[in-house]
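What follows is a single structure, written as structure tokens, with notes after it.
Note that one protein chain is taken out, while the other chains of the complex remain in position.
And then subunit A:
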Amino acid sequence: MVPEAAGAAGTTAGTASGTTEDAALALGDDALVLSHRLAEWAGHAPALEEEVALANLALDLLGQARTLLTMVGDEDRLAFCRQERAFRNVQLVEQPNGDFAHTIARQLYFSTYQELLWEQLAAGDGPFAPLAAKAGPETAYHRDHAVTWTLRLGDGTRLSRERMQRAVDALWRYTGELTRPVAGLAGVDWAALAAGWAERVGATLRAATLTVPEAPARAVWSAGGGRQGIHTEPFGRLLAEMQHLHRSHPGARW
């Protein structure tokens, strides 16, 4: 079991507040956890094309997670042997799929953030630049998928609009954490990222005839939240499902 994966041997310089491994763990956990949530749609999506699309998004994120976690240590041990408090993902990605509108709102918020982050990292020459250049165009398609559905549901029927607005409001409190600086991630202009995120998400919601929430974008009880290992209740159940096979049969191979 890996008690705390952060601070593994062979750390390299990141920023004053953290190492490259700290940052790789945070970004890797975001991708891993969201990938698992999206994979939960397999067999439950509203249409076959959507089933395939969600699985494709999950697959892209899993590829990012594998690349990032391998920068920290053994990917399988990190994914399957850590306790909840050792995960550094933002709380947004662990939120349950809910109805389809919740999944789409989560995708809109996260993919918009991730696309802007990859853009900045790809433009630099840091340790994440190669992955960012690779993942950026993939994430643009993720954001496009979320925007298309947000428009269709928001500017759709009375019921679809009502449910999309409910999802947008419900997940809003988890969005403030997205633009908080990640320890060990050098060369990111977080203020510009936050401004770009607000502009893009706002434009999409307005085009979808939805109301941009005015509530605080961060829950008072969760300050730094996921990046410090503080997670919400649904995360325990996600980990139980994700890890139980590996923990029940340690070392088993296909």
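Here is the rule we use: contacts are C-beta pairs under 8 Å (C-beta built on N, C-alpha and C of every residue); 3 or more make two chains touch, one makes a residue touch a chain; residues count from 1.
By our rule, contacts and distances are computed from a predicted model.
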- [ ] Assign the chain not included in the display its UniProt protein name, restricting the answer to "Phenylacetate-CoA oxygenase subunit PaaJ", "Tripartite-type tricarboxylate transporter, receptor component TctC", "Phosphoribosylformylglycinamidine synthase subunit PurS" or "Cytochrome c biogenesis ATP-binding export protein CcmA".
- [x] "Phenylacetate-CoA oxygenase subunit PaaJ"
Task: Residue among A:62, A:79 or A:210 that touches the chain left out of view - done: A:62
TODO: Kindly state which of the options A:27, A:79, A:101 or A:147 is in contact with the chain not pictured.
DONE: A:147
Open item on the list: If the hidden chain were put back, which residues of subunit A would touch it?
Closed with: 49-50, 52-53, 56-57, 59-64, 66-67, 129-131, 133-135, 137-138, 140-141, 143-145, 147-148, 151, 200, 203-204, 207
